[in-house]
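Only a part of the assembly is drawn; its chains keep their places, and the rest are absent.
In this document, chain identifiers A and B correspond to the written order of the chains, with residue numbering beginning at 1 in each.
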Amino acid sequence: MGLKGGPTQDEVMAVSLAKLGIRPGDRVVDVGCGTGKVAIAASRVAEHVYAIDRRPEAVAYARKEAAAAGAGNIEFFEGDAVEILANIDRLDAAFVGGSRRLPEVLDLLAATVRGRIVVNAVMVETLYEAIRSMQRLGIFVEAVHLQVSRSAAIAGGVMFKPQNPVYVIVGGAGCS
Amino acid sequence: MGLKGGPTQDEVMAVSLAKLGIRPGDRVVDVGCGTGKVAIAASRVAEHVYAIDRRPEAVAYARKEAAAAGAGNIEFFEGDAVEILANIDRLDAAFVGGSRRLPEVLDLLAATVRGRIVVNAVMVETLYEAIRSMQRLGIFVEAVHLQVSRSAAIAGGVMFKPQNPVYVIVGGAGCS
């Protein structure tokens, strides 16, 4: 697709979902849902998923993907995450794939989410901001650097092509 | 625990399970089950898990872990994987965490497994042998190199401590 950033790498999504630990009955938010890939995967276990993106083209794209996947329990919101999150009062887990105003988003999530908060970051600034905000809120659990390389066939053998490295920053209530 | 190799890293397990794509009703084998960590995780979705290890202390350890986790659908086998696999006639997915006689194990799995076969390797020789065997059998899908580093707090900040890099080699029927 043409959305900036593209979909989350399969391997990074697998690790992020494992860190989130979503259980049946959970209410989950996906902030900066992009293609909807993580929201759809989460919706297979969660009871309800809120998917937010400020870009109309992202929400349109993700909505179509969700319909194709038969994911009927995803509620889409187009707009600013800070404003939308202010109106959601109970969450069990939160995934942040991308967001402006990250410190404010984390303030709101720290007050609302009972389980894990997982941020994916590719930029140094986002990594730094996510750790710092979580430390300030007393919810920082860990950060993981994931470097995935995938095999590619070339003449004579198999080599590895690296994917963009991603930081997975994990926070959780009472876990600082 | 004291078992050689230790348990599979959480992140590597998450990726391996995602590649396996286990579904409800599936019959899964864990070859070289070690601590039982992957078998127990697989047993939460699969109908039945066969867990094999040639080391009595591994089987004893894994059995205890499975009991503690309330995993009642894992059948343990102590012995040589090649001999044990010869007596299992239908499998939906296979995880190979470690094994002697890997080419023979893969021969048997290629003939029995309807879905994915996932091998974890830390040694160059195992990586090479797994790819080569899967190519020979026409079932090689991909190999992924995973380098996970985890945050550690040190004076003044957060640094990353690297885990041992792991190769995840994926095969599947009709997917060469």
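We take it that contacts are C-beta pairs under 8 Å (C-beta built on N, C-alpha and C of every residue); 3 or more make two chains touch, one makes a residue touch a chain.
Just so we're clear, the structure is a prediction, and the values are computed from it rather than from any experiment.
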| item | value |
| --- | --- |
| Overall number of sequence copies in the complex as this file defines it, 2 displayed | 4 |
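Just so we're on the same page, only the chains that are shown with their structure count from here on.
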| item | value |
| --- | --- |
| Centre-to-centre distance between chain B and chain A (centres being mean Cα positions), rounded to whole Å | 27 |
| Residues of chain B that touch chain A when the two form their complex | 10-11, 13-15, 17-18, 131, 142-151, 158, 160 |
